[in-house]
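Input: a single structure, listed below in structure tokens.
Note that this complex is displayed minus one protein chain, with the remaining chains in position.
Coming up: subunit A.
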Amino acid sequence: MEAFTTHTGRAVPLRRGNVDTDQIIPAHWLKKVTRDGFEDGLFEAWRKDPSFVLNQPERQGATVLVAGPDFGTGSSREHAVWALQNYGFKTVISSRFADIFRGNSLKNGLLTVVLDQKVVDALWALTEADPQAEITVDLQAREVRAEGVTAAFELDENSRWRLLNGLDDISITLREEGDIAAYEATRPSFKPRTLPV
């Protein structure tokens, strides 16, 4: 996973709540067996509309998505995170993320930032008025900064440490091999098995 320390970029204001992962990446894209090449599928249905915010010339190259509440609901597809990253987004800001999407994003180095809806409103107003306005998401300081906006955000220390260092979860867990083996030795014999012992 790529480390995330701090990022500054232009924004895409997405004034929509309840953006589900079927909208972020429709199911027919899920037939791919790689983690890349999803950028053209990002918000595929909405992008057919020329007035959709992502299609605006001044939004090209933007790296910060400022979304409405309940972003990433529905399907567990990690492809939604890959599509956002493949497209070029480094961070997503919303007042509330769906649990599975949030977990997926943090495991891939896409920083999902929870801010109060009032702050999201301010970021929308700022970036709609000035498409060149930049937003800084600083994970070291746990702070989002933009013109006229300074807002602290929360992220648990463990997730922050993993993101700042770009650490791979599996190698961290495999350090606990002794604990896993010890737990396995205590499992009752009635627990289900998919294969004969």
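The criterion applied here is as follows: a residue touches a chain if its C-beta (ideal position, glycine included) is under 8 Å from a C-beta of that chain, and two chains touch if they have at least 3 such contacts; residues count from 1.
Here, contacts and distances are computed from a predicted model.
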What is the protein name, per UniProt, of the chain that does not appear here: "Spore photoproduct lyase", "Phenylalanine--tRNA ligase beta subunit", "3-isopropylmalate dehydratase large subunit" or "Oligopeptide transport system permease protein OppC"? "3-isopropylmalate dehydratase large subunit"
One chain isn't shown here. Among A:D20, A:E39 or A:D138, which residue touches it? A:D20
Touch assignment to the omitted chain, from A:A3, A:A129 or A:I180, lands on A:I180
Which of A:T8, A:N55 or A:N108 touches the chain that is not shown? A:N108
Which listed residue (A:G9, A:G74, A:G88 or A:P131) would be found touching the missing chain in the intact complex? A:G74
To test your reading of the contact rule: which positions on subunit A touch the chain that is missing from view? 15-18, 20, 22-23, 26-28, 30-35, 45, 68-70, 73-79, 81, 96, 98-100, 103-104, 107-108, 156-158, 169-170, 172-174, 176, 179-180, 183-184, 187-195, 197
